[in-house]
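Quick one: this structure, given as structure tokens, is what I'll be asking you about.
Of the protein chains in this complex, one is absent; all others appear in place.
Each chain gets a letter, A, B and C, in the order it is written, and its residues are counted from 1.
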Amino acid sequence: MSSKITPNIVSPPKKIKVGILGATGTVGQRFITLLSDHPWFIIEALGASERSKGKRYREAVKWKQTIPLGGLGLGGIGTSETEKISSTDLRSDDGRVGDLIVKGCIPEEFKTCQLVFSGLDADVAGDIESAFRSANISLFSNAKNYRRDPHVPLVVPLVNPSHFSIIPQQQRLHSPSLSKGFIVTNANCSTTGYVIPLAALEKAFGPIESVLVTTMQAISGAGYPGVPSLDILGNVVPYIGGEEEKIEWETLKILGGITDSETEFDKNGIPLKTFDMHQAGGRPALRVSASCNRVPVVDGHMECVSLRFHRRPPPSPQQVREALSAFTPEVQTLGCPSAPRKAIEVFEEPDRPQPRLDVKGTHNGAGVSVGRVRQCQVLDIKFVVLSDNVSIGAATSSIINAEYAVLKGVVS
Amino acid sequence: MSSKITPNIVSPPKKIKVGILGATGTVGQRFITLLSDHPWFIIEALGASERSKGKRYREAVKWKQTIPLGGLGLGGIGTSETEKISSTDLRSDDGRVGDLIVKGCIPEEFKTCQLVFSGLDADVAGDIESAFRSANISLFSNAKNYRRDPHVPLVVPLVNPSHFSIIPQQQRLHSPSLSKGFIVTNANCSTTGYVIPLAALEKAFGPIESVLVTTMQAISGAGYPGVPSLDILGNVVPYIGGEEEKIEWETLKILGGITDSETEFDKNGIPLKTFDMHQAGGRPALRVSASCNRVPVVDGHMECVSLRFHRRPPPSPQQVREALSAFTPEVQTLGCPSAPRKAIEVFEEPDRPQPRLDVKGTHNGAGVSVGRVRQCQVLDIKFVVLSDNVSIGAATSSIINAEYAVLKGVVS
Amino acid sequence: MSSKITPNIVSPPKKIKVGILGATGTVGQRFITLLSDHPWFIIEALGASERSKGKRYREAVKWKQTIPLGGLGLGGIGTSETEKISSTDLRSDDGRVGDLIVKGCIPEEFKTCQLVFSGLDADVAGDIESAFRSANISLFSNAKNYRRDPHVPLVVPLVNPSHFSIIPQQQRLHSPSLSKGFIVTNANCSTTGYVIPLAALEKAFGPIESVLVTTMQAISGAGYPGVPSLDILGNVVPYIGGEEEKIEWETLKILGGITDSETEFDKNGIPLKTFDMHQAGGRPALRVSASCNRVPVVDGHMECVSLRFHRRPPPSPQQVREALSAFTPEVQTLGCPSAPRKAIEVFEEPDRPQPRLDVKGTHNGAGVSVGRVRQCQVLDIKFVVLSDNVSIGAATSSIINAEYAVLKGVVS
Partner (left out) sequence: MSSKITPNIVSPPKKIKVGILGATGTVGQRFITLLSDHPWFIIEALGASERSKGKRYREAVKWKQTIPLGGLGLGGIGTSETEKISSTDLRSDDGRVGDLIVKGCIPEEFKTCQLVFSGLDADVAGDIESAFRSANISLFSNAKNYRRDPHVPLVVPLVNPSHFSIIPQQQRLHSPSLSKGFIVTNANCSTTGYVIPLAALEKAFGPIESVLVTTMQAISGAGYPGVPSLDILGNVVPYIGGEEEKIEWETLKILGGITDSETEFDKNGIPLKTFDMHQAGGRPALRVSASCNRVPVVDGHMECVSLRFHRRPPPSPQQVREALSAFTPEVQTLGCPSAPRKAIEVFEEPDRPQPRLDVKGTHNGAGVSVGRVRQCQVLDIKFVVLSDNVSIGAATSSIINAEYAVLKGVVS
């Protein structure tokens, strides 16, 4: 836990107005909590369903966060001391998020936003997000609807922000073509948590050949009302609908590269870029097998991972520990303000990490924790990874993605 | 869930007096609960620590079972209608287990017992159990102390009661040799649960090559006071001391055969029998990798299992389901009264089994439940197994072992 | 816990066909579980919503009981050995409740039933139950809709079955008047549990003047899906909508008598009978103050009760203990088969009763448990009472009410 890097903070861009879709839901509440003291982003507009439209946010929402809504500001508080508006001061001024009037989820209401976050439910996200993109709005979505779209990057910001490079193609293929609008999605919470150490290990030791992951997932991953208490109190449910499939294919898209397609071309005959799902391309295949369980934990997905490398002999547990601890994603060196100071915290204690004690870690849930790195008698290495499913597993990933896009000039 | 067998009930032996060591502990309480209406066994003597000695059992014990102690009888209630004493009648007569005077754990106090069960803690079980064996008493132990002993069988009654065949050697090698005394142990609770479906699959499809098992274990597995509530409420602890090692080597001893040693001989030069831990012998090696977690569940160990067969091609999920459901252990056909009517209940519902709903099953926790049988993308097959750690995972196994020993004439 | 009575079992009536409305819901599943081995009642018809109509029950229901549906019979199994059909036998014959075809909740479908139980949700129970009564069907309802009706008795079977005497008036006032149809309701679960010891104390020591009750209620009291896990895991919610009001007025109706009204008359000028809600009549007023909390417990409502008697000096804690333990309700002496052998179990241990250990008690949840009887520094006496909210607090009360009605000839 020693070699921390000092992030290379770039001079913060000027204030950026952002909107939040699905603002009254579980993920929307997390977006608000996280953005309320963001240095760049200023909450400009909140969108929710017809039922909430026109109400003040504090009246529209059933607030379920442990941080009281009352004191939350609108963000854009800067990072230097002179710029900083303390959250204390915010409590007594007008800039409180609870006072905003909730809007409908239509692009016209978000014209003044430079980018929009979506915490929409999957049953409505498809049409709404498409409409926002068509209205030339940059959209960072936590919903699953466009994750499989071959032109939409599925970005875990600590892993594959390079996949942003497909956005120009996404914009060019839209009809009419777009100058600013696009959709970027982040991954499913259980995929996000465990793919970060996988990426660290592939970076250090080359391709992984196979992974077996067994999850023990928190109830907050199912939203609200989500899991009925009669199903989970003092119980384990060995099934989460669609979750295992998501982990299995999302991992392939995230860890794969982007290559020119050999079979698809645009109207000018130029090869389309395509995600390398390990069906082809330079890297060898990766096999993933997931077993997903729901456990009576509020926040924090635990995942028991066993994996086998292509490299023979494989790295030792100590080499794995060091590689995980040293992993420094690009979003960190680039200076994304919400990136964790340390991507992967490696525990030496035999009984850690644990959700209740370690879910937030030292990085407000933006990094992940790994423990119990040891040899696997069947594959090569096994360990446990804990991730904060409502932070890096959801809204935090969207926010870092947006920060990356700003620093890279993808959002202007 | 259809093809149940009708057990071939033998005529019950005459009443058999039994003792229980560690009677006030968690496992001891389970022995008492289970034996209180046993058809053959009559609770004759209870042994506990000095602190409890001389007290009535009801005063010595901090009873933690959901079945009230008040109404529990002494067992030996027969199986035919004429013989049967209903538990209702027992409530008003004198034969109540709560009235027994607790004895010290010394063999002299258990002279009238034909066999003794041990629910002792590991820190005292070693010496006490050895003393009982030396006193020519047949001992069925739930403690871990003698599990690794090369002359002590480690018997999961639904899997390897054939290992009882090593007992004559155990008796002969004792000095002086024993006519009746021996020690048989049952396995660790998390091993017991998952090795039953493994045995069923090896019987149907031949040897397994490798197994990955990730457990989610109930707090009752740690006894009382056991796991502090601050450690487990709303939490998962990804570590149980020594548990993974136990699963890994116990599986090898249980699923292995007994062969004549090529290197060890008794004083007459006769080869000693030895457990085939897959280091040699006819069967190919088996690799086992376990990851153990504690979860906030009271009773019922869940285990996610992935495995690979030697046989190519491997059986299909449907063949696996059928083989599991059809598995009929010898203790069942032989007529052990505590054997489950069905060893493995196979669920078709996608979200079952679950500890809270299914731990007792239709067999009072003497069988196990398997669900979610499906292909594994890395190995061949994966499924989840639920076992009642305080029943088949502990006292119930000892009791079925004793029943088997009685029916086989090992205990007379 | 000594002076148990031997119930005076009357010769069982001939088999009685019963129906269950709301059969797929939480309360309906409890009705089925309890009736599946009832000595008199035979499950003849199951009613549920349009969505379930026409399906086999096993396919229509999301079964959430710990007793598997597979083995449940149809009841009517008698009480003598010759008559008894063991549940084991039932597993292999045709009479299984899972095979029944679910009907719609219309009276025509229940013509062959001699009485009907209702586990309907309140949002549909009003119209359906009224239609059943009008169709001259005897209805025993667990729903709240008619509890406040001045002509409908609100009966906790261990307390006020004498209130059945108002049924002839209910039938006479119906237009057209009814020969067999009526509605009887049981009380809210949290009222039922604590009113039983209150009744025992009023019987022994005369009227109570005031009661303060603070509840800690199980999640199963809210049905399924009921309480979201995010609201209750590791939490206490100090509010249950409408619950405090229910306890406060239901107690008055249940503990009050029935008197001739001085202000209401039927068309013949005969005074109508009315429930003495302590506004008038012989007994002095009773004041009730309730505070209701939801706690993360699956089954079993705990209630801390403090009360003051009219009698000065009040009885001592020991006198209270004895009176509670000696309480023998009429349903018990009359021989209702589902009545508990002991209505109130009094614990001497300082830390009992507890939901997890004691909720079922020795009477399958049909009685209640009281502990910690001691002086109150503000009122007279305080104690804690535990009741099984899904048994005596719900379906079991309806069933005992029906048994009482059969034995009294109210249902023929």
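Keep in mind that, in the parts below, a contact is a pair of C-beta atoms (placed from the backbone, for glycine too) under 8 Å apart; a residue touches a chain by one contact, two chains touch by 3 or more.
Values in this document were obtained by computation on a predicted structure and should not be read as measured data.
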{"item": "Which residue of B:219, B:324 or B:394 touches the chain not shown here", "value": "B:219"}
{"item": "Residue among B:101, B:204, B:233 or B:334 that touches the chain left out of view", "value": "B:233"}
{"item": "Contact with the hidden chain (one of A:148, A:180, A:203 or A:360)", "value": "A:360"}
{"item": "Those residues of chain B which, in the complete complex, touch the missing chain", "value": "64, 219-220, 224-234, 296, 298"}
{"item": "Absent chain, residues of chain A that touch it", "value": "1, 64-66, 68, 70-71, 81, 233-234, 298, 356-358, 360-362"}
{"item": "Residues of chain C in contact with the chain not shown", "value": "210-212, 214, 216, 231, 233-239, 241, 248, 287-289, 291, 293, 295-298, 302, 304, 306, 350-357, 371-372, 376-379, 382, 384"}
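As a convention for this text, only the chains that are shown with their structure count from here on.
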{"item": "Between chain B and chain C, centroid-to-centroid distance (C-alpha), Å", "value": "41"}
{"item": "Chain centre separation (chain A, chain B; CA means) in Å", "value": "46"}
{"item": "Where chain A and chain C are represented by their mean Cα positions, the distance between them in whole Å", "value": "50"}
{"item": "Residue list for chain A, restricted to those that touch at least two other chains", "value": "231, 233-234, 296, 298"}
